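The complex appears here minus one protein chain, its other protein chains still in place.
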Amino acid sequence: MEKFSSTDLIYFVDLAGTFVFAVSGWLLASKKQLDFFGAAVISFITAVGGGTLRDVLIGSTPVGWMQDINYLLIIASANVATIFFRRIFEKLRRTMFLFDSIGIGLFTILGVQKTIDLGLSPVVAVMMGTISAVFGGVLRDTLVNEIPMIFRKEVYATVCVGGGIVYLLLGETALNNDFRIIITISVIITIRILAVVNNWSFRAVK
Amino acid sequence: MEKFSSTDLIYFVDLAGTFVFAVSGWLLASKKQLDFFGAAVISFITAVGGGTLRDVLIGSTPVGWMQDINYLLIIASANVATIFFRRIFEKLRRTMFLFDSIGIGLFTILGVQKTIDLGLSPVVAVMMGTISAVFGGVLRDTLVNEIPMIFRKEVYATVCVGGGIVYLLLGETALNNDFRIIITISVIITIRILAVVNNWSFRAVK
Partner (left out) sequence: MEKFSSTDLIYFVDLAGTFVFAVSGWLLASKKQLDFFGAAVISFITAVGGGTLRDVLIGSTPVGWMQDINYLLIIASANVATIFFRRIFEKLRRTMFLFDSIGIGLFTILGVQKTIDLGLSPVVAVMMGTISAVFGGVLRDTLVNEIPMIFRKEVYATVCVGGGIVYLLLGETALNNDFRIIITISVIITIRILAVVNNWSFRAVK
């Protein structure tokens, strides 16, 4: 499998995903009438929770956000932006679903890549990609005592598994790394929209 | 204390314990009418949750199941077996208690041994053995919102503490390693059966 060096795109994509997740955390905290401190904590945990669990499990410590102050700065920026432009963000609340989909796409790719770079197997990489993408949101919803109702959780995670596999398979092609990332995220967004529109879910174990 | 090299028995015993825990996770998920994805996640967490927490705490990362694909394969096999032979497993549900006891015995021993091998103290080793054995089940029950009613939790964990101490004490004897494992598991199973039959518990702190 082709080795994927940390390009500028990967780094930009990581910060963008962090921003999107931080905004979604603050908006949910705001809706739940938490104070500023609580909203900042929820925003932070939403943004870095998934990557933190991934880093702890694969032994990449101190965990990622500790080693680059830009992650904390981007979260703080997201918080300030949400405070000032909250009405705009709220009008966009229906489109937050799209932002959230981009975020899980970005984080899936980063989790897969970081795990592969450590020499672990592709199966483990897809699992870690999924954890990177969904665990921050799971913590966010759990901490404010909200069960995500708009989509079935299993589809949410399954989309990441599918996206992670697509990303790994594209690594076997001659495709440019940037296209590889863009295609994977597009696939994830498309599947999620189809899942919500068609109310997909899986049948219970009989 | 005698150094215990990873023999074939230890490895077989680890995979067998993983299989047993994966089956118990799937059966509980099935009883709770989770879908296939949910059942696979619960089964996986039940099987590896305890060992994962132990590995993170003692700093043995990437955690164990990531470094040997056989653990994921045995869990997948357990899931397929439970789907096809669920009726047989369900008829055996009363005997699942025995399987669960074997599982916690195996995982206690492995947790104790891995911690001792890192040069940590026997007291810490017994604690890590207990965590290895019980934490997967704690996560399983918590995630499906079930409180274990058949036995008092404290007895459940205390059995592991006792088993871990027995295992360490046997290490001071000239006993063959295989016998050491078999005796420890037998002790754990016996105490657990006695505890359930006699409805043992501990008095509340006055």
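Which chain is which? They are A and B, in the order written, and residues in each are numbered from 1.
One rule holds in what follows: a residue touches a chain if its C-beta (ideal position, glycine included) is under 8 Å from a C-beta of that chain, and two chains touch if they have at least 3 such contacts.
These figures come from a predicted structure and were not determined experimentally.
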Which residue of B:A16, B:V56 or B:L175 touches the chain not shown here: B:V56
Option touching the unshown chain, where A:S30, A:T115, A:T158 or A:T184 are the choices: A:S30
Among B:A157, B:I182 or B:V196, the residue in touch with the chain that has been omitted: B:A157
Touch with the omitted chain, as defined above, among B:L9, B:I88 or B:L118: B:L118
For chain B, residues in touch with the removed chain: 56-59, 61, 118, 120-121, 123-124, 154, 157-158, 201-205
Residue numbers in chain A that touch the chain omitted from display: 26, 29-30, 33-39, 41, 52, 56, 59, 61-63, 66-67, 69, 72, 83
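Note that only the chains that are shown with their structure count from here on.
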Chain A and chain B: spacing of chain centres that average the CA atoms, whole Å: 32
